[in-house]
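Missing here is one protein chain; the remaining ones are kept as they sit in the complex.
In this document, chain identifiers A, B and C correspond to the written order of the chains, with residue numbering beginning at 1 in each.
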Amino acid sequence: MDELRNKARELLESGAVQMVIGYEQGTGNKTRAVFVEDPVQVPRLIFDSRCVQNLAVYMTKAEVRKKGKPALVASVPVLRSLIQLAYENQIHDESLVVLGVSPDLKLIEFSNLSEIENYLKQYTLEISIRDKEILQKLENMSADERWQYWTTVLEPCFKCYACRAACPLCYCTQCTVEDNRPQWVPVASHPLGNFEWHIMRAMHMAGRCTDCEACANACPIGIPLNLLTKKIVMDMGKSFGDNGPSLTARNPMSTFRPDDKENFIN
Amino acid sequence: MARIGVFICHCGENIGGTVDCEKVARTVAGYDGVAYSIDYKYMCSDPGQSLIKQAIKEKELTGVVVAACSPRMHEPTFRRACSEAGLNPYLCEMANLREHCSWVHEKSDATTEKAIDLVRMLVEKVKKNHALQTIKVPVTKTALVIGGGIAGIQASLDIANAGHQVVLIDREPSIGGHMSQLSETFPTLDCSQCILTPRMVEVAQHPNITLYTYAELESIEGFIGNFKARIRKKAKSIDEKLCTGCGMCITKCPNKKIPGEFNEGLGTRTAIYVPFPQAVPNKPVIDRLNCTYYTKGKCRVCEKFCPTQAIRFDQEDEIIEIPVGAVVLATGFTVKDTGFFPEYGYGKYRDVITGLQFERLASASGPTFGEIRRPSDGKIPQKIVFVACAGSRDPAKGIPYCSKICCMYTAKHAMLYQHKVHDGESYVFYMDIRAAGKMYEEFVRRAIEEDGVNYIRGRVSRIYEKNGKLIVKGADTLLNAMPVEIEADMVVLATAGVANEGSEELAQKLHVSYDEYGFFSEAHPKLKPVETNTAGIFLTGACQAPKDIPETVSQASAAAAKVAGLFSKDELSREPLIAVVNRSAPPLYSTCVGCFMCATACPYQAIEHEEIRDRKGQLIKTVARVNPGLCQGCGTCVAFCRSKSIDMEGYSHEQMYAEVMALLND
Amino acid sequence: MAEFEPKIVAFVCNWCTYAGADLTGTSRIKYATNVRIVRFPCTGRIDYMLLLKAFGEGADGIIVSGCHPNDCHYTSGNFHARRRWIVFRSLMDFMGIDVRRVHFSWVSAAEGAKWADVVNHAVANIRDLGPYDSYKKLAQNTEREISHG
Partner (left out) sequence: MAQYLIQKSSFEGLFNLLKDSGKTVVAPLLRNGKVIYGATERFADIRTDFIQTAQSVKEVAFPRAETLFGYKKEKDSVILKDFDPSDVPEIVVWGVRPCDAMGMIPLKAIFNWDYKDQLFNARMDRITVIGFSCRNADESCFCTSVGGNPGSTEGSDILFTALGDNGDYLAEVMTPKGMAIVEMNGGLFNETHGTAGKEKYLADVPVKFDREKVRERLMAFFTSDVWLEQSLRCLGCGACAFVCPTCACFDIQDEAHGKNGTRIRCWDSCGFSLFTQHTSGHNPREVQSQRWRQRLLHKFSYMPERLTVYGCTGCGRCSRACPADMNILEHLISIQEVQK
């Protein structure tokens, strides 16, 4: 904790960054993002297990960028997102200073993104056993049961797009749901609109999702929509040996192998 | 407001006989935005086309749907008609009522209903079409001809004589191909080499032709008019500039027992060799698989004796890259390995040979200097049997198709035999005699009537050896399948002609399609016999299907004419059906966020970075741009782009969406 | 009552399957009338959203077909498409969409007979499955009243 604050203060005072993006105590037991521009405010910075919002999301927000070069407090899921953002040309070494926080809450400094990529090698992206069991349970259902499950679970969705807004990789300036030539996805949050939105969102995350769960945490009505992305992440691993973001490896959906295996095309 | 004209073609009875065209026209007339709808006997006919042109003018149409045959057939026709009437050709679409409807369904309401749906889909699509201008791309006026047989030679010469550059490559040490192996040629019996070798020499000396033998296509990229070919020149292990072709090395090479490919294994050659005396270029190569130096590490005799020190043991393969505007495929064919006919005993009995081997025996330059002597003991066979259709027209064990040339060369072989062995007896087992062609039937009759060749209609069941004779068992189906048994001294199998090994890999390199037998597919069996589906790549000779010399030569000239036509312009117009990254007003400029994941999906490296800057030159954002010269319009990037920032002319999001909507809702 | 006639949409590439279907026509091979072909330049162009749209608009089944691997007119469009279908099909299945109603196949320009088989097989198969009511219900329920929790 002190490590983190000291580093933050040092960066701000030295002018290396104009702002430190980290976490502070929020309402009740919640934590939230804080943007520290004045070294005096540094004590507001905290980090603990409650700090799960993926702060990488702010790297693509115009108003934040306007404030100059930030230092970003980043746990492992956030680091993954940063690598994917770099792969997608949204950030580069000069865009930010990364204040990494290891799972045991130690501060890790990185001088560039490839150091982060190397660091992440020890945390290859994999779905937790618990999640695998949940997915397994769904996969064991009959198709009709799954259909029932998803239509019921997605029915309350009112398309506030908190899932999209909280996801660091949903940074498009115009989301496909906002494209009305043609209107790919109905704007209304009726059953079809909800269903198409969620299946499309999951497809857009294929080969990109880092399983940070920001989407599910953001949902105000608790829809477990990260099950869809978890399923995708698992498939990507199974089918194409994808094991998380990389600065160099091609995205599994924009490349192929002539011997890709599939069992349903005849 | 759209004013669409719909023109429904009866195609005589082809569509009209199955689909109620009049009803289709009537129904479609009721659709929103349809200003004119009419059916007519033959839309592609002159009156049909003028019907369309007239309507475009009088009804001020903003779009046209022609419901007729496949767009792959007549789309260009009708688009031209539209532009002649002043309507942008890309505002014209076709509904496929023939191949996809009337020809595949019985006459019924359901069929007419389907026809209506198909037309409605295209009406809705065409509402979303917009005017497009053709794309101009420069043409590199150099042709790459792959394969130096008679097909490649003829094509090269015709293109070169038209004043264009040609690069001719052949994987063998010499050009000439199968024709150079032949003795005489039907139906005139003139000597193959006598007519071929002058052409070979002409190729070698032609100022517009660059010849690379012992060379293969490594890879090719680009598109019509703008290919980049990488060619692997295999190491010949000699310095061609120094080599005078004196042949000293060949006479001195200690390794003389290698079965010669040119003589189909009936003769031998040395490790450093020229395939045959009239080879072009007439300079040797070292066959590294058989050369003692490369296999055992010592020898280098040729090096010692070479008067010009031209031997280069350390020579390596060389890759050269050449820009070409067109490619002619002339890779030829091969004969089916006879191993699959054990009952004919090929390989088991030395005197059972293939037609191609017989050509070598009959050839004056062959191992027997033109005398028909059997391989086993060099005796002149007194009784010889020719088996036609050895593998051809045999779906069970061989290949279903007819190899086309066997009937004629078998007759020729029998004739040559009779001319050389006057007291000999020759028999031909055949299924049918296919002698369609100028002077062909006469030729076969001559063999039978003047040269007394015995034709037996029936198949050979078995060939086996019995005290020095080859017993040929068969049946004569004209004498109600009476068993026939002939004691022969030699048997010649007219083995099937099949695609060259490696033809499929080559097709994949060039992205041309090939049929189930590995022969390259022409773009259209009748109307585009020398084109492939890939623009700028043409076909000639037996790589497309087995064919004889006259047919090959005419096809080669046809391909050459196509290439010359392509090269007749400095620029060629390409269909503007390509991908485009959207652009919009500030502050957005484009919905593209510049993730450039599309770039890796593009098979043509057509996606570039474009920096959008303000007046002060400050970078606002970097977005994708599609290079219209490189984009071939596959649309992979379009389906891949998450924000739908890339769209495709002719198959746009709105068009495809409209089609699906229209298809499921009337 | 009359036998159920499924509505089937076919998304095919221009160079192989569309040409193959043309060949079916030139060969006068007859097949079921239930299928409507939508022509794309390449399977790589086929947007999975269009499959959803087709079901949303009441299709009972879908055929997706293009060039065999290695035969793509554009080198690799079908390879990209194949990856897309691997992921998308699995996701559809995971969400309970009846993937038996989506028939993927490779039909080359030389396989006119195969196209007829693909169509007839799909039609027979989907006819057995019956109308895709569950998806139709989802699509028709546009007005979202308070649901029955």
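We take it that a residue touches a chain if its C-beta (ideal position, glycine included) is under 8 Å from a C-beta of that chain, and two chains touch if they have at least 3 such contacts.
What you see is a predicted model; the values in this text were computed from it and never measured.
From the set A:P77, A:G100, A:P186 or A:G207, the residue in touch with the chain omitted from the display is A:P186, counting the whole complex. Within the entire complex, the positions of subunit B that touch the omitted partner chain are 30-32, 584-588, 661-662, 664-666. One chain is missing from the display, and on subunit A it is touched by residues 26-28, 30-35, 53, 57-58, 61-64, 153, 156, 158-162, 164-166, 178, 183, 186-190, 193, 214, 217-218, 220-224.
Heads up, the rule we're going with is that only the chains that are shown with their structure count from here on.
In terms of which chains touch, the assembly is arranged so that all chains touch all other chains. Should one ask which of A-C and B-C has more C-beta pairs in contact, the pair is B-C. Rounded to whole angstrom units, the spacing between the C-alpha centres of subunit A and subunit B is 51.
Residue positions of subunit B with contacts to 2 or more other chains are 601, 640, 653, 657. The set of subunit C residues that touch two or more partner chains comprises 48, 53, 70, 76, 80, 84.
For subunit B in complex with subunit C, the touching residues are 70-73, 96, 98-100, 103-106, 108, 110-111, 113-114, 117-118, 121, 508, 511, 513, 515-516, 521, 533-534, 577, 601, 603-604, 632-636, 638-640, 648, 650-651, 653, 656-657, 659-661, 663-665. Every residue of subunit C that touches subunit B in the complex is listed here, in rising order: 5, 7, 9, 14-16, 18-19, 21-26, 28-31, 33, 36-42, 44-48, 50, 53-54, 57-59, 70-77, 80-81, 84, 108-110, 116.
Interface of subunit B with subunit A (complex): residues 588, 591, 593-601, 622, 640, 642-645, 653-654, 657-658.
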